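Every protein chain but one is kept in place in this view of the complex.
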Amino acid sequence: MDALAQVVVLTLAAGTPLVFAALGELIVEKSGVLNLGVEGMMLAGAITSFIVAAKTGSAWLGVCAGALAAAALSLIFAVIALTLRANQVATGLALSLFGIGLSAFVGRPYMSVVIAGIKPISIPGITDLPVVGKAIFGHNPLVYVSIALFIAVHAFLYRTRAGLVLRAVGEAPQSAHAIGYPVMAIRYAAVLFGGACAGLGGAFLAVAYTPSWVEGMTAGRGWIALALVVFATWKPWRVMLGAYLFGSVTLAQFQAQAAGIDVPSQLLAMLPYLATIAVLAIISRDETAIRINAPASLGKTYHPE
Amino acid sequence: MADSSPAGSAVTAAAVPRLALRGITRRYPGVLANDHVDLDVLPGEIHAVLGENGAGKSTLMKVIYGIVKPDAGTMRWEGAPVRIGSPARARKLGIGMVFQHFSLFETLTVADNIRLALDAASAPGLPQRIRDVSARYGLTLDPARHVHTMSVGERQRVEIVRCLLQSPRLLIMDEPTSVLTPQAVLRLFDTLRTLAREGCSILYISHKLDEIRALCQRATVLRAGRVTGECDPRQETSASLARMMIGGELPHPVHREAHAGAPALTVDSLDVRADDPFGTTLRSISLEVHAGEIVGIAGVSGNGQKELLAALSGERRVARADAIVLCGTPAGTLDAFARRRLGLAFIPEERLGRGAVPEMSLADNALLTARGAALVSHGFIRAKAVRAYAAQTIAAFGVRASGPDAAARSLSGGNLQKYIVGREIGHHPKVLIAAQPTWGVDVGASVQIRQALIDLRDRGVAVLVISEELDELIEICDRLAVIAQGRLSPAKPVRETSAEEIGLLMAGAVPTSDRVVA
Partner (left out) sequence: MKARLEVRAQPSRVAMWVAPLLAALATLLTGFIVFEAFGLDPVVAFTAFFIEPVATRYGVAELLLKASPLMLIATGLAIGYRANVWNIGAEGQLTLGALAGGAVALVLGDAGWPAALLLPAMLIAGALGGMLWAAIPAFLRTRFHANEILTSLMLVYVATLLLSWLVHGPWRDPEGYNFPQSKLFTANALLPNLIPETRLNIGFVMALAVVALAWLFVRRHIVGFEMRVSGLAPAAASYAGISARRSIWLGMLAGGACAGLAGINEAAGPIGQLLPSMSPGYGFAAIIVAFVGRLHPAGIVLASLLMSLLYLGGESAQMHLALPSAVTGLFQGTLLFFLLAADVLVNFRPRIARAAHAR
């Protein structure tokens, strides 16, 4: 039974970086913008949070710094893709390449630095309760933050007027403009929010999940987060489902090795990527579902008047 | 809705104009859209702004509604000078606008759509208020319905109710009847007259002379950005209005007697399922177009025209090869390129993006549909021959462009349409299909295009025209059919039918049921 609780904890932890990044990108795409720079922003968040944590001794300060750094990068994307009307796909790719290069460059001196990091919480008495104790109260604090984020994003989109406006902008920016909403400002806000969330995802990796810095440590999670948003047909609860499913695939990799299954580690490591491809193929096949749920203006350059 | 003017005598010379424009000027690259325009709208008046496509009407309305800022000029609202910097400001003053191309959000409900246009403060009790207003003005609406399930006519009602809920003092209607059946037009006029009686001023933008004469009390005529006349349309004839609108007589294409030959295009019980969730399914469509005749298909947009055109042109292949027969060959399963080789030519509804690639030159665009032996040899493009073909087309149809290397998007709507028409006709087709051939095109080019279609018919080509402009169809077609909800009525000779009958067919011939009446 304790093993079950352990699985729950590990699965949620493994899925948390995806939760942060994918929820952020969901909001961005709901406004009609496609930002492929998630991988770059996550790495920027990771290295910044690590450096700040190492220099100040406060991991939480590092987390905040990571979110800000990623948001700053997303601002570059916003200026080029929104204000200067560049192709969103190319600009997002540029952002990823830039973020990967920047994080590798800045992080070189920190490759073998050790920091304390943020550990899973442990409340004496409660955490020791059989099964439930660990499964509900034994997670890393940032995991709880990510769940709170999900609740906030869902409520925002479907219960608030601002969320309605965001959805309208993503559906038909020209109509929103004609009614008088500031489409550009709304999209900028969405992009910055998405950047901050990607930064949180990266920070979680560097400061909580495996407190360390390794070049390219996100290992493609940013791209998987993008696929997750499609898989979720742009619904927050499905993002959570997908993220934790991926968490479990990642876990399966380690469990198989621990169980002594004689498959080379590299082949097991392929599982998350192959799973992403499979999931994308299955969900994209239903063109109608995609057409109805995808924000109609996604990826299209918006020309105000 | 109430205003202080007494009902019936709202239009008196002594009243202060609700809206007064002086010297409004707005320039776009290469064109002066509004040139020192003056306009007065009195309280409770239905005022027409008349002009052909490209005259500057839409720009003027955007200026009034705050979407666009004028380069020069002043505006006065009920006597006081104002600057309208945004649609929100316009709405606060009491100006409402019903757009020609609706600004609705398809995946949201009617209530949510309207909510977005109103201030947050007016949110409570919205669904009930929608029901009240729509009942009062005869514009039935269900607040919980999603917009994408609604017909075009119903969507227009949402636009209008959205404006009415803000108690406008001035309502701008931009080409409202292009999406309505003749009966629905009459109902709309009743609504507008009720509003005017209550003191609301109405600015009615249109190029349809008969409607303006039936509805409006005053008219301002625009031509090439300038005001060329002001009048009471009730005292004018269509001819005199046309003279003010285009500076000359409204030209009519020259007709000769039709001599229909063998069927060149046969459609037999065509069934096409809509793959777009927002589309229309075609049911059992049957039609015959003979060589040397022009057959027209009338209908309000959204009743299956898009799907029918895609099936006929080959952009969408159908299951049964003999559902569509081109010049004797079953063509249902052939793609667009193969059908062209059989002698089909097609002028699509969208010029930029479908009929032509905007960023490519006119020469390259000629290659789009003319990839036959003369222009391509062993797979390689014969650049000189392609440019010559483009130059020929430009000359033959009087297209105003700097040459075959001009980018398609640099041409005006009318000129690009002329080029596309010329390019298609230049293939010497046996069957020509034209969708909305003169939409958004100035009068001069319109007449030229219609004449070209008639000349083509006289040369023995089978022509099929699908259009939402009933007047145009009645003018050039020999036989006419109506498409409604994916079904096609039998084609009757134009002389044996009437606008009233066609209107009924457009509405699905069940005028009392609310669902079908558009």
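Descriptive notes on the structure:
Labels A and B are assigned to the chains in the order they are written; within every chain, residues are numbered from 1.
In this text, a residue touches a chain if its C-beta (ideal position, glycine included) is under 8 Å from a C-beta of that chain, and two chains touch if they have at least 3 such contacts.
Keep in mind that what you see is a predicted model, and the values were worked out from it rather than measured.
In the whole complex the chain that is left out makes contact with A, B. In the complete assembly, the contact with the undisplayed chain comes from B:Pro348, out of B:Pro17, B:Gly332, B:Pro348 or B:Gly503. Among B:Asn34, B:Ser58 or B:Ser313, only B:Ser313 touches the chain left out of the display. Annotation: of B:Glu52, B:Glu236, B:Asp364 or B:Asp478, B:Asp364 touches the absent chain (contact as defined above).
Contact with the chain that does not appear here is found for just one residue of B:Ala356, B:Ile394 or B:Val441, B:Ala356. Touching the omitted chain from chain A are residues 36, 40, 76, 79-81, 84-87, 89-91, 93-95, 97-102, 104-105, 108, 215, 219-220, 223-224, 226-227, 230, 264, 266-267, 269-270, 273-274, 276-277, 280-282, 284-285, 287, 290, 303. Contact between chain B and the absent chain runs through residues 23, 29-30, 69-74, 83, 313-315, 335-340, 346, 348, 350, 353-360, 364, 367-369, 371, 376, 379-381, 406-407, 409-410.
In the analysis below, only the chains that are shown with their structure count from here on.
The centroid of the Cα atoms in chain A and the matching centroid in chain B are 45 Å apart. On chain A, the positions that touch chain B within their shared complex are 161, 164-165, 167-168, 171-172, 174-181, 287-288, 291-292, 296, 305.
On the side of chain B, the complex with chain A involves touching residues 66-68, 86-88, 91, 99, 102-108, 112, 115-117, 120, 123, 275-277.
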